[in-house]
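Here you go, one structure.
Every protein chain but one is kept in place in this view of the complex.
Chain lettering (A, B and C) follows the sequence in which the chains are written, and residue indices restart at 1 in each chain.
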Amino acid sequence: MRYLPHSASERAEMLGVIGAADVDALFSAVPKSALKSFDLGLPAHQPEFLVETHMRALAAKNHAAGDGPFFVGAGAYRHHVPATVDHLIQRSEWLTAYTPYQPEISQGTLQMLFEFQTQVAKITGMDVANASLYDGSTGTAEAVLMAKRLTKKNKIVLSGGLHPHYRDVVKAYLKDDPDLVCLSPSPEGQGDILSQIDGNTAAIVVQTPDFYGHLRDLKAAADAAHAHGALLIVVITEVVSLGLLEAPGALGADIVVCEGQSIGNALNFGGPYLGLMATRKEFIRQMPGRLCGETVDADGNRGFVLTLSTREQHIRREKATSNICTNSGLCALAFSIHMSLLGEAGFTRLARLNHHNAVKLARMLGTVPGVELLNKSFFNEMTIRLPVPAAPVVEMLAQAGVLAGVPVSRLEPYNPNVENLIVLAATELTTHADIEMLAECLHAAIEEDAQ
Amino acid sequence: MRYLPHSASERAEMLGVIGAADVDALFSAVPKSALKSFDLGLPAHQPEFLVETHMRALAAKNHAAGDGPFFVGAGAYRHHVPATVDHLIQRSEWLTAYTPYQPEISQGTLQMLFEFQTQVAKITGMDVANASLYDGSTGTAEAVLMAKRLTKKNKIVLSGGLHPHYRDVVKAYLKDDPDLVCLSPSPEGQGDILSQIDGNTAAIVVQTPDFYGHLRDLKAAADAAHAHGALLIVVITEVVSLGLLEAPGALGADIVVCEGQSIGNALNFGGPYLGLMATRKEFIRQMPGRLCGETVDADGNRGFVLTLSTREQHIRREKATSNICTNSGLCALAFSIHMSLLGEAGFTRLARLNHHNAVKLARMLGTVPGVELLNKSFFNEMTIRLPVPAAPVVEMLAQAGVLAGVPVSRLEPYNPNVENLIVLAATELTTHADIEMLAECLHAAIEEDAQ
Amino acid sequence: PDEPLLFEIGDTEHSGVDLPEVTIDDSFLGGFERKTKLDLAGLTEPEAMRHYVRLSRMNHSIDSGMYPLGSCTMKHNPRLNEKMARLPGFSDIHPLQPVSTVQGALELMNQLSHWLLTLTNTAAVALSPKAGAHGELLGMMAIKAAQDAAGQAHRTVVLVPESAHGTNPATAAFLGYTVKPVPAKADGTVDVEAVKAALSPEVAAIMLTNPNTCGLFEPQVIEIAQAVHDAGAFFYCDGANFNAIMGVVRPGDLGIDAMHINLHKTFSTPHGGGGPGAGPVVLSQALAPFAPVPFVRKGEKGLELVEHVEEHALCRVTAFHGQMGMYVRALTYMLSHGGDGLAQAAQDAVLNANYIKARLQHIFSVPFPNYPTMHEALFDDSFLKDTGVTTLDFAKAMIDEGFHPMTMYFPLVVHGAMLVEPTESESKQTLDRFCDVMAELATDAKAGNAARFTAAPVKAPRRRLDETRAARQPVLKWEKPADLPQAAE
Partner (left out) sequence: PDEPLLFEIGDTEHSGVDLPEVTIDDSFLGGFERKTKLDLAGLTEPEAMRHYVRLSRMNHSIDSGMYPLGSCTMKHNPRLNEKMARLPGFSDIHPLQPVSTVQGALELMNQLSHWLLTLTNTAAVALSPKAGAHGELLGMMAIKAAQDAAGQAHRTVVLVPESAHGTNPATAAFLGYTVKPVPAKADGTVDVEAVKAALSPEVAAIMLTNPNTCGLFEPQVIEIAQAVHDAGAFFYCDGANFNAIMGVVRPGDLGIDAMHINLHKTFSTPHGGGGPGAGPVVLSQALAPFAPVPFVRKGEKGLELVEHVEEHALCRVTAFHGQMGMYVRALTYMLSHGGDGLAQAAQDAVLNANYIKARLQHIFSVPFPNYPTMHEALFDDSFLKDTGVTTLDFAKAMIDEGFHPMTMYFPLVVHGAMLVEPTESESKQTLDRFCDVMAELATDAKAGNAARFTAAPVKAPRRRLDETRAARQPVLKWEKPADLPQAAE
């Protein structure tokens, strides 16, 4: 077997040194009834090229985003990742390193994390950021728990514009918590969260651009929350928007959680993704996840270490801020490389180009009879209402090779009010021809459906 | 521009240090009439994703070998290259290093070349090998020149089984040489080269398996050549054959040239490929190309250097053994990694599997009415005669998605005797289904053509 | 070797991407345009390449040397897995595009599930957890949901052996459970009698690692499972050490109810300097109804993705469907090994650990010599007594010899623990060199050469780092020197 370095004679020699008759002798503690008492019935090992054939056949059964016009967003976005990013993250010393517990021989990973934290703090406008969480959805749940620890209050209010999956994850994490208030979906952008805030409120959770693409007024939310001693948790699923929109930190956010996938990371059918979390300096000791800090070595040279680990499970055990351990190191690396390639100039241009294409999309959709654009504001994503149920239309377009966006009913199946809605996104990769084809197919599908 | 590190202000600052008014001042030696006196009319720089779109569109206009049944060989072979090989050769320290002129900081490349030379010497059964040449065809021409230097004789005889392109390259290198004898193509495997050897003969050049797939008797050729004081140059275009067939060195070869592409390197539409050259110890000072040798450093540690460079152009200038400079370092690395993954066990199995599949192919072709197999012997490649001209049949099959091999007329367009011949190869990647589909399509095409 | 921070190399003008500057229609921005400066340094592509190549060279990695970290299973990461994960049919598909356009992805999830269920002999698997700790959380949520559904919400205690990973008590506490420790026997294993004594009508579950963190297979695991079940509790098994037994022992045969499997340990998806991982959880028949969404099932028009179950017990623990990229790598790894190769890998992992133990047991102290070890060799630091060398010093000296240190001070139940996990990927040649170095170091420490250890490392990119300073005055991001407050005069 190509991955196993021992020859038969080496195995025999090693057993001799151990003084065991055979390898089964090493499993003597296993109850007889359980040791190799079965036939797995799994296929035997295969040459690399046959494994490749198998996997390629599976991959070929999927319609890749690059195969045609593509407008699917709703929390995951198709952006161009420079070839350099994916090349670099595959370097042995990045790809196959462990969590940097031994700082003397992990300065590469540690300095990168320090740079990553700085980048995240800068784009969110916050004081500090951690070294990544699993993704935006679990990060949101962690932020909610963090707010409860910080305020020692219980009520959490989730905006109706929060991504439905994120809402569901928070609900799972806070199971049976009567103080969790989930507002109804607000596809029209009219969600009223501020009136829900009271003295018992730990935090309100506001997403912007929200699930339906609307831009939310963070300043107003922060002011209202702070007036009641509550925190404002801002959720951002499209991190590219921060290149064009005001930083949440500048508007009063207390905790910012982002899904960072858009920068440096592929769609990957939903994972692995990258949770970003940033907060105020005074809150760091209640922040979950790893933190990298600057220090000096015995010779006085600058160096980096994982720090404040007294918050973490391997030290604090049941008193930890979170049970998180492995996070998204390599995705954070990809993010950090891509972000360093962008820089201020590139990040800004990228965001502007995304918005530019979204405006083109919105204007074109406005010309399709029967299609109503619900957004007064958006970054690169928007919601439209069709005169007919959305899901069959999206399916019809998919069969024609056009991936037209997400029918809201897929995420809110029990809500008849959203049955005709589609959420669509444009990015820098969206072409004029893509938009034209979408409009054409949409038009045809609505007409066909109407007949 | 993403590849150019200077900002406008840095350029201005540097010009200031230089004391130049503008960058044109640095080009003051260029005659005015020639300096930027034109409009290139070339497109401007583009974002990475648009360049990618452009290149992908070009690539999509080609039928990749992996897209369907594939039997094309004739000097280039489709084998499986382990993912590890291509990953490793893209490592910065391999990919972006220069020729190892500074041995202290090039030990990676140098040790690899030493290992490569050892591998090539072992598989060919020769004393020594060089650090690679461009490819098999130019290597053959270099070997012919080397034989002339070694023997100080002039006549060169090329076997009729030598790859026609190789013959043409030798002809170009020896332009107008009246002592170059090129025997006629020998698709039936009956080529008689031995009777051509005389006292003026520097070398005979024999390919095995030859262009038509026949295995040639090297021992007989060596004995005949040596009896007249001539050298035997053995050419091998399918290096995998050495896993199953006797080493040329054991049969009396004086110089062995191989196309090494089959191990570690993709088809690449013909290049870059990898020329291997091995010879007897006493001939090394007349061998072209780079050589890597073992030595010690100032501390007595083992190390490696380029050596015997007094043969080379940068030292000897017009007295050099060859003008070769850059060769195929990275292809040699790919070869060496793949060969080290194979080892004796894997290389032998690979060769046996190739032959095994070729036998299946031969037997199946034998069942197609009208198809005649010309080979009594073969490794993984063979020649068939159709009852009709081959080129249109091959084209017809290509339109059906089956790449059926090479019509010999493509390489010998002026020879009516080969018009109906196809050379076909099987490798470890050839499946039973591929062979069946080939036979079926061939049958149909011949019938259609006959009507 | 020193590499400046990227902010010390680049500036806001430099950029390594070319994008057109477009005119913006700001009528859709609602007045929320950015007014504060990003102040984000950029690098051109050549600068970025060199920065990240140079930084990487300061890392130890499995590709450059042995990583004998106990409990971490740092094994070879085949590049075929990386190549497959990058096929556009896997990497360039969106989690919410129509299910009819991702049938290959669902089939892949189904195949991966089949392998996991077969290797564990369990009834159901939840693929979506993002890592081991997340899987643990999900598994314990399922147990809680099952207890609640059975009217057993009053069960508020979870038993956790003292040798457990820190994630175990953290997870239990996270869900509101009270953690009750179970002591280990002197031989390093858990006593069924101790478990029985701890069991009560308040106990919801036991969380047990098997093979345990001392590297031993729990010989009484079946009896423990029986006792737990008899007491109305569930058996959560921490699957971190599954590499020792895959294809050789099926956890389902031992009576477990839930177990997470770290694809990034057992099935070789690369650790990447700290993730991403993936932590699917297998579930027994009793817990299967409490699996979260999403899951794949066969439908009339092909495979279906179930994303909602009304009134479902668990709902969902992450957006979308989990770590697809890791599923691809893990399945590729499984197909490459086959059932036979996985069992051989487990056996080789155990062989390697026992070989190290055999070669070093005369020099190092072995706290639990009674059993053959599984895939880890556990030593303690009593051999360092009176040498002036601490376990940490010893570990740092290993760095100077080219090895990553083993896991230290864990499990907590052993004083000065040194936990060595070679995995199946290490050759005999490497193991021999490792043992030679370890023996030489131990001999040197005993010979009184403490300075070599207390000064170590001296050959690494950095000498020992001041962790106290980092924690006392946290500096968690770079500040432009001008932005820093002036030092006091």
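Everything that follows uses one rule, which is that a contact is a pair of C-beta atoms (placed from the backbone, for glycine too) under 8 Å apart; a residue touches a chain by one contact, two chains touch by 3 or more.
Owing to the predicted nature of the structure, the values given are computational and were not obtained by experimental measurement.
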| item | value |
| --- | --- |
| Missing chain: touched chains present in the view | A, B, C |
| Residue ranges of chain C at the interface with the undisplayed chain | 9, 18, 44-47, 49-50, 53-54, 57, 61, 63-65, 76, 78-79, 336, 425-427, 429 |
| Residue numbers in chain A that touch the chain omitted from display | 1-5, 7, 9, 45-48, 82-84, 87, 92 |
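Please note the rule applied: only the chains that are shown with their structure count from here on.
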| item | value |
| --- | --- |
| Distance-maximising chain from chain C - centres being C-alpha averages | B |
| Top-ranked pair of chains - ranking by C-beta pairs in contact | A-C |
| Chain A-chain C separation of Cα centroids, rounded to whole Å | 20 |
| Mean-CA-position distance for chain B and chain A (Å) | 47 |
| Two or more partner chains touched - positions in chain C | 11, 13-17, 19-20, 45, 49, 53, 78, 80, 82-83 |
| Multi-partner residues of chain B (at least 2 other chains) | 2, 47-48, 82-83, 87, 92 |
